[in-house]
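Can you keep this structure in mind? I'll have questions shortly.
With one protein chain withheld, the remaining protein chains of the complex are depicted in position.
Chain nomenclature is as follows: A, B and C, assigned in order of appearance, with residue numbering initiated at 1 for each chain independently.
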Amino acid sequence: MRTTNPFDDDKLREECAIFGVYGSEDAAAHAALGLHALQHRGQEGTGIVTYDEAGDQFHAHRDNGHVGDVFGDPAIMKTLVGGSAIGHNRYSTTGDTMRRNVQPLFADFEFGGLALAHNGNLTNALTLRDELVRAGSIFHSTTDTEVIVHLMATSQGSVVKRLVQTLRRVEGAYSLVLLTRKKLIGVRDPMGVRPLVLGRIRDAYVLASETAGLDILGADYVRDVEPGEMIVISADGLETLFPFEKRPSRFCVFEYIYFSRPDSIFDGRSVYDARRQIGAELAREAPVEVDVIVPIPDSGVPSAVGYAAAAGVPFEFGIIRNHYVGRTFIEPTDEIRHLGVKLKHNANRAHLEGKRVVLVDDSIVRGTTSRKIVEMVRAAGATEVHLRIASPPTTHSCFYGVDTPERGKLLAAQNTIAEMAALIGCDSLAFISMDGLYRAMGADSRNPQAPHFCDACFSGEYPIALTDRDAAGRPQRQLSLLRDAG
Amino acid sequence: MRTTNPFDDDKLREECAIFGVYGSEDAAAHAALGLHALQHRGQEGTGIVTYDEAGDQFHAHRDNGHVGDVFGDPAIMKTLVGGSAIGHNRYSTTGDTMRRNVQPLFADFEFGGLALAHNGNLTNALTLRDELVRAGSIFHSTTDTEVIVHLMATSQGSVVKRLVQTLRRVEGAYSLVLLTRKKLIGVRDPMGVRPLVLGRIRDAYVLASETAGLDILGADYVRDVEPGEMIVISADGLETLFPFEKRPSRFCVFEYIYFSRPDSIFDGRSVYDARRQIGAELAREAPVEVDVIVPIPDSGVPSAVGYAAAAGVPFEFGIIRNHYVGRTFIEPTDEIRHLGVKLKHNANRAHLEGKRVVLVDDSIVRGTTSRKIVEMVRAAGATEVHLRIASPPTTHSCFYGVDTPERGKLLAAQNTIAEMAALIGCDSLAFISMDGLYRAMGADSRNPQAPHFCDACFSGEYPIALTDRDAAGRPQRQLSLLRDAG
Amino acid sequence: MRTTNPFDDDKLREECAIFGVYGSEDAAAHAALGLHALQHRGQEGTGIVTYDEAGDQFHAHRDNGHVGDVFGDPAIMKTLVGGSAIGHNRYSTTGDTMRRNVQPLFADFEFGGLALAHNGNLTNALTLRDELVRAGSIFHSTTDTEVIVHLMATSQGSVVKRLVQTLRRVEGAYSLVLLTRKKLIGVRDPMGVRPLVLGRIRDAYVLASETAGLDILGADYVRDVEPGEMIVISADGLETLFPFEKRPSRFCVFEYIYFSRPDSIFDGRSVYDARRQIGAELAREAPVEVDVIVPIPDSGVPSAVGYAAAAGVPFEFGIIRNHYVGRTFIEPTDEIRHLGVKLKHNANRAHLEGKRVVLVDDSIVRGTTSRKIVEMVRAAGATEVHLRIASPPTTHSCFYGVDTPERGKLLAAQNTIAEMAALIGCDSLAFISMDGLYRAMGADSRNPQAPHFCDACFSGEYPIALTDRDAAGRPQRQLSLLRDAG
Partner (left out) sequence: MRTTNPFDDDKLREECAIFGVYGSEDAAAHAALGLHALQHRGQEGTGIVTYDEAGDQFHAHRDNGHVGDVFGDPAIMKTLVGGSAIGHNRYSTTGDTMRRNVQPLFADFEFGGLALAHNGNLTNALTLRDELVRAGSIFHSTTDTEVIVHLMATSQGSVVKRLVQTLRRVEGAYSLVLLTRKKLIGVRDPMGVRPLVLGRIRDAYVLASETAGLDILGADYVRDVEPGEMIVISADGLETLFPFEKRPSRFCVFEYIYFSRPDSIFDGRSVYDARRQIGAELAREAPVEVDVIVPIPDSGVPSAVGYAAAAGVPFEFGIIRNHYVGRTFIEPTDEIRHLGVKLKHNANRAHLEGKRVVLVDDSIVRGTTSRKIVEMVRAAGATEVHLRIASPPTTHSCFYGVDTPERGKLLAAQNTIAEMAALIGCDSLAFISMDGLYRAMGADSRNPQAPHFCDACFSGEYPIALTDRDAAGRPQRQLSLLRDAG
């Protein structure tokens, strides 16, 4: 059962959250809270593995569903004994929606147990998988992540040595947390595409995809784990390693634009503030004379606040969002599919009727929702509807851990801006420029030596090789011969 | 199982939504959509009854849970055949969380089947129930609503005649929809405490608690059903009756302040706009020199927009809300209970640090959440925290269909404003005055002949007799001797 | 969901078990055990209501499913506090398989709560229901039993007085148990069609449909409640009343033939022994020279033991039964339907091959299973297959609480014995004669003054009027206009 609703499919989707804690009195509760705060990064499944030093036993609970449902049963929580834990929220980019794909993965090694959770996507996973299978490895899941576990199993030496050997062979974007009997390990890929932050609460260390996962615990934000950094936490304290060749940093700019919570902070930069600045820059780049600035909620709100302040035009909630959109709502009949957007949004006629309106959104993927919202705003009596987008046109798929449609379904990959405006039915359409985006981020898009981001979805410049893909970007092998019925 | 979460209990709760449609080709889908749009009025259970003219058969589905879950199964929807339907979302004010309390109620009468759904609360239900039981009626549910069904059953004549006889005997606040083989009936109590609006989509008539329940269908808002009006819809069209003695209108002002969706409209007045005006009036009544106006989301947002515009101070989302709060989240251990508020809210440090802040909320019930939010905002670095409330102090319980704590647990019933400020820990606290509230609503609190509201929760002036209650406001009889296990 | 399997439909089905206990320290556990022992009388749903004197509260749990499943959860059992209880197993004869039809029924009366459970069928229920609805009663279930509750509600005086008034108005077959705050009441209809026995365990009284429901508790069998007797158990002990005009006893002979457990005893007569005697009588009436006597398990076993002993021919289990027949087994495709009988029975080739065989069964309803079993026994190598039936031909439907097909589907109603033998494919077919049956029971079929039974399913002589039925035996009114979806 898909747990997301069919009308929400006009956004890119983050694939995962990861979380780790070491030295806590209540590691499982901390993990559940942290994962709850990171629920937006993956709603399909969730899992926690703890290690109980007293009983020398790992404990796990992993299931499809939301954190509050999977870990809402106190009887379950009581079984998750131990002072260290890692956890994961899943949104599938590779692998089906099967329970056996829910992370953290776990394996018994010669040296004892190992649990692992991954945010990102490995771009040579299928190639490595073929090689491992030929040598006798048996894959249980269809996730790219399992490749890491098998590479470690067939490596030699300590956990850290095996992990370094392994990561030198994988390509792609990854932030990982690993748990053994003695250690909690966190690591980011050499370019730091996906986020991972370090926190502290009393004597315990915490690793989380975003600072929002620290705040919910009352943990202090210490710093971001650096690109290519491996942090090893044990009874001896925190040790840091840089086992990879130095490469330029390429943090995913879409984390600032849409994926992350507005209250999260990366590299000292507030996500909310970044969005607000992009909105302000957009107001400067694409001004228009209107009566009111209206966000498309929720993701367009911070940019719209920035746009309105910079433009000196009143900000109003001209569109109201219903947060109760059911997880398995009414099977879309044709009529309901047509009504679709209204399950989530409604026009606030009092602030649209007779007005010239700027709508602000974070991005356009397929454009289907944008078209319906513009139609709804016009039906509520707006005299002009101008659409402003707080990111450049999304023209390319992401292969680094984000669920994007094939290129052919990306509106901006197939159409000029004028064509897009016509399809959407707005009076004008403007995207922020790549330069403007970097400017708003305090960076320089022309200078790759200056702080730079992964912007492949806008530019098509993929910083990491796409080994498993053919020229058309399609994967080259069926992932498993087995299909589970239920 | 309670489906709401333990950290949300610092708000009053609306009890119900009702919906009806007649003459539609897809009555059940319309009802499900309408109820989904009204989910905020009741999340405990939901039900739909349709009438299939061809098969001369009523069809029902009623269960605990959200609309999207209860009606998410297409196989269920397919059974709900027919061209007319009524539906209900339940939040229990009377009666336990039992499945047998989920509405619409249904009964076989001499003349055929009758389904009924109710928003409100009858204040003489226990008294009437005793009388009915003595005469041989057997109650199946523990809801006050069932009294209406039994009174109708023991009345004589047509459905409309029986309904009029019945409603002349009940006291309290009610909006009702009823469905028979031939008719859809909607009625509001003589003072019009609870809302009910009339809409039209193609040839079909629609009745809904709020206009948001019309908008989702693309139905047109025709008008509000008037206080004391009974609307009878049949193959002969729409007929209107005023079977009660004329009484002054007393629409619940809290519908404007908190209960209803901001995109709903009552009597031509936008709820969003009303909140915005209250915020503006509050800025005038209780100004303070600050750097930023921050809403407590989501309910404080429209008032904060109004306050900020009137005060000329920047508006920012200094508090971010997580909408994924699980329905049955982690059993609150002491530590988690302490963290409590963070499950739902997080400080947006970038816009609070070093700032003087006005927080705007719609109301204060127990004050526990307010205290934690003020503490969180201070911890994020705010130098001053001023709390502004867009309603007068809530000093009295509601007995007209809203779930309020006993008076003893209402913060404003036990403390002066200065004491409340001290308990909450803010630098200043102000509520809008009763005069200010009426002014913002375009009314006059001193003139009961002018448009007036039920404001009993602020004033203690109850416009309808509380027959079932003793002097202390406690009910006088155990509702049922039976307790169901599962 | 039907909980019985589609291949078991070639037997008549008993509709219900009832159970009551008063003065026990663990009334709910006793009820669950008693109902478990009586599971064969109804597998569709089960329920228990207890009365907790200390808390002045009735507790209930009722659900679809088997006793071991519905009451297998200790958390449920713990809620069923109290020293007295009644319970019910349901197999629907009237009313759908809906949860709201699961008994015991419960109602709040002027004098307090009343719970009631019923085994049997009222033959004027629809007629009375119409009358009650006209007077204002609202029916919640579609069971005939609810008529009794409404008649009591609209009667006057004490529980016993109301019950007597009520039962004087109903026609049909019934054994009832009722529970109030002070009393446990058991009653059988004036002709005693359905069974009810009285037991004692320590200080507690027990009422059960069969003695097997006493044995499981270790309770002593005191005696059968007599036809027309009402037993009232309270703190004052046991009181007995005979409120009806004296009528001749007509206990259902099919209870001895098939419905009841072989270890149960009615009127001092062992059910196993009765079946064994019928088998012996059948051997005398319809002898045949064969090598082996084989029962069709399980219901044919005791008669086959009796037949073999009387005939002096070896008894062998030539057919083996698989007791794991799933409750919701594989949707019968045509192929599987054909295999059908093998889900439950398999030939034991070693004792059939080359043998002349007598198969013994208790009765023939549609004959479909008999035909398949004969075919299977032949395929296993039997040289002759003779079928002997330990009851007279079933030619008429039962309207006294047993689920029988319409007459048109009863093989014996449409065919001569020779035609039946041809259809079934056996070498010879014989039923015990009515005289032989009575003789085996120690009675005389020609003398209605002597101990007599209800044998309407064989004779068509219905001892109680069939008021609700038309000449063709069809009910005259739709039971409810409402159909529940799930």
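We take it that contacts are C-beta pairs under 8 Å (C-beta built on N, C-alpha and C of every residue); 3 or more make two chains touch, one makes a residue touch a chain.
All values reported here derive from a predicted model rather than from experimental measurement.
Visitor: In the full assembly, spell out which visible chains the left-out chain is touching.
Guide: Per the contact definition above, the missing chain touches A, C.
Visitor: One chain isn't shown here. Among C:Thr79, C:Thr127, C:Ser234 or C:Asn348, which residue touches it?
Guide: Of all options in C:Thr79, C:Thr127, C:Ser234 or C:Asn348, contact with the hidden chain holds for C:Asn348.
Visitor: Which one, C:Cys16, C:Leu33, C:Ile278 or C:Ile296, makes contact with the chain that was left out?
Guide: Candidates C:Cys16, C:Leu33, C:Ile278 or C:Ile296; residue touching the omitted chain: C:Leu33.
Visitor: Can you work out which residue in A:Glu25, A:Asp63 or A:Glu406 touches the chain that's missing from view?
Guide: Once the missing chain is taken into account, the touching residue is A:Asp63.
Visitor: Using the document's contact rule, name the residues of chain C that touch the chain not shown here.
Guide: Chain C touches the missing chain through residues 5, 26, 29, 32-33, 36-37, 39-40, 43, 66-69, 71-74, 77, 212, 215-218, 261-263, 265, 270, 272-273, 298, 301-302, 305, 309, 314-317, 320, 322-331, 333, 335-336, 339, 342-343, 346-351.
Visitor: Considering the whole complex, not just the chains shown, which residues of chain A touch the missing one?
Guide: 49, 56-63, 73, 76, 79-80, 100, 106-110, 112-113, 133-140, 149-150, 153-154, 480-486
The rule is simple: only the chains that are shown with their structure count from here on.
Visitor: What is the set of chains touching both chain B and chain C?
Guide: none
Visitor: In terms of CA centroid distance, which chain is the most far removed from chain B?
Guide: Ranked by distance of C-alpha centres from chain B, the top chain is C.
Visitor: Roughly how far is chain B from chain C, going centre to centre by Cα mean, in whole Å?
Guide: Whole-Å distance between the two chain centres: 50.
Visitor: Provide the C-alpha centroid distance between chain A and chain B, rounded to the nearest whole angstrom.
Guide: 36
Visitor: What whole-Å value do you get for the distance between chain A and chain C if each is reduced to the mean of its CA atoms?
Guide: The answer is 61 Å.
Visitor: Which positions in chain A touch two or more other chains at once?
Guide: none
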